[in-house]
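Every protein chain except one is present and positioned as in the full complex.
Chains: A and B, in written order; residue numbering restarts at 1 for each.
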Amino acid sequence: MMSERILVTGMGIISGLGYGKQATLDALCSKHSGIGKMKYLQTIHNYYPVSEVPMSDAEMMDSLGISSQTIITRTPLLGIMALKEAFIEAYLDKERPRRIAFINGTTVGGMEKSEQYYPDFQNTEAYIAAHDCGTSCEAIAEYFDGFDMITTISTACSSAANAIILGANLLKTGRVDVAIVGGTECLSKFHLNGFSTLMILDKEACKPFDAKRVGLNLGEGAAYLVLEKEQHAKQRGVQPICILSGYANTCDAYHQTASSPDGQGAYLAMHNALEDAHLHPHDIDYINAHGTGTQNNDLSEGTAIMRVFNDNIPPVSSTKSFTGHTTSAAGSVESIISILALLHNFIPANLNFNNPMPELSFCPVKDTLTKKMQHVLTNSFGFGGNDSACIFSKID
Amino acid sequence: MDALILELKKEIIEVLNLEEITPEDIDENAPLFGEGLGLDSIDALELIVLMEKNYGIKLNNASEGRDIFKSVRIMAEYIEKHRTK
Partner (left out) sequence: MNIYIQAAAQISAQEPLSHAWFQHPLPLSERYVRSVEPDYKEYINPMEARRMGKILKRALATSLNVVRKTGINQPDAIITGTGLGCIENTEKFLTAMVRDKEMYLQPTYFMQSTHNTISSQIALHLKCNKYNTTYAQRGISFESSLLDAYMQFELEKIRTALVAGYDEMTPDYFVLLDKINYWKKGEVNEAILRKSDSVGAISGEASACFMLENKKSNLSVCELKGIDILYNPNQKRIKDALEELLGKHNLCIEDIDVVMTGINGDKDNDAVYNELERNLFPSIPLAWYKHLVGESFTASGLAMFISTMALQEQVLPASYLYNGSSAIQGLKNILIYNHFQNKEHSFILLSSC
């Protein structure tokens, strides 16, 4: 049924590649990674390469017209920046449908400030309330005003993907007219140190799917998609971008931080997303992999890809080699990257790849590839085995 | 060596939160991982932190720990050789 399709009608993004879709596209096409020396985060571990958004909090507040006295943390600031772009594209700045849901994914929340003021929050008590995840969502909602419903999903690296899934379900059940979905996450000492203790950070630029890979680079960013049913988009006169064809959420249920050797959770996520989209594996033109660059993920995910696609593995690349691992925002950052690839007929390179993994029957795409595409699949796998996949398709 | 082995057992119990276990329960020659005490990969990471914090021995990746953490005795022998604290 034509009117039942869920369309993407707006997108907004900010990451280490810069602000906005154009900056992101330019960086991808010119193979210019956002990973480099730490500039903003204050930590003794500043030898780790990261992908930071090239704006300070003060610069973002200035650009958004937010008073410097406002109590607000970096996570929601990134979110507001990204959402602004999506808002304008989806004409939500002109006229507001009554029932809009805002679903945000984050895990860091206000921790980037809490860790500075901990334990006493002396003279900074106003930031105590800003600590928890939900406050970031409220701060973003307050800036835009007019949301009918908000909530926060916190499933680590698959948060934003799960926000997309919840938004789609809200639309399908007719509870909302528009769902704004995605995630935001800033760098923090807390999770940088956390990942460091797990020994999964690379001291150089990450090498997803490379036999010599040693770990990931953290990144920060925010990205949102505006979703609505086709009929509603038509009525509003907004230009549709693409279709959210299918999605799935599964659980690896193997280990708190490691993925199963046979990639069962990842396999089920991709398999179920294909089923949801009524597509076959051979319909997929590109996989934007989770591809963190850790020994464990890339093997597990690679194995799962082989199980789903067998001898017909489409081009695969991990754009975490551009944006770093934006954790809770990764699902929407990479969805937008996948959609840009879909619309502009190219496959982003998997940077820093040189040595094929002996366990896998495929290699990632080393160089930017021109390809006309119809369907793209993006994976987001979180700690705890929270595995999600989304499929986006061109509008016929 | 015996004193170090006892000290190590106490530290392992503390850092891995093995509440129901005493130093006497741990056989210094038995495997720590898989069978024996039945520790896992996260415990290995904790032991890597312990090595650096208490003995000044820095391991660069998790797989380096695999041979060192075979048993309490092997761990103690490695520490004796390489400790800087």
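Quick note on the criterion: contacts are C-beta pairs under 8 Å (C-beta built on N, C-alpha and C of every residue); 3 or more make two chains touch, one makes a residue touch a chain.
Keep in mind the model is a prediction, meaning the values are calculated, not measured.
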Full-complex contact with the absent chain, from A:32, A:172 or A:282
A:172
Give the residue, chosen from A:184, A:249 or A:319, that touches the chain omitted from the document.
A:249
From A:40, A:121 or A:362, residue that would touch the chain that is not displayed:
A:121
Among A:193, A:231 or A:368, choose the residue that contacts the chain missing from this document, as touch is defined above.
A:193
Listed residues A:156, A:181 or A:273, member touching the removed chain:
A:156
Considering the entire assembly, which residues of subunit A contact the chain that has been omitted?
43-45, 102, 107, 109, 114-115, 118-119, 121, 125-126, 128-129, 132-135, 137-138, 141, 147-156, 162, 166, 169-170, 172-173, 175, 189-191, 193-194, 196-198, 249-257, 264-265, 268, 382-386
Give me the subunit B residues in contact with the hidden chain, please.
15-20, 38, 42, 45-46, 49, 52-53
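Here, only the chains that are shown with their structure count from here on.
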Once you find the CA centre of subunit A and the CA centre of subunit B, what distance in Å lies between them?
39
Quick check on the complex: what are the subunit A residues that touch subunit B?
197-199, 214, 255-258
Which residues of subunit B touch subunit A in their complex?
41-42, 45, 48-49, 61-62
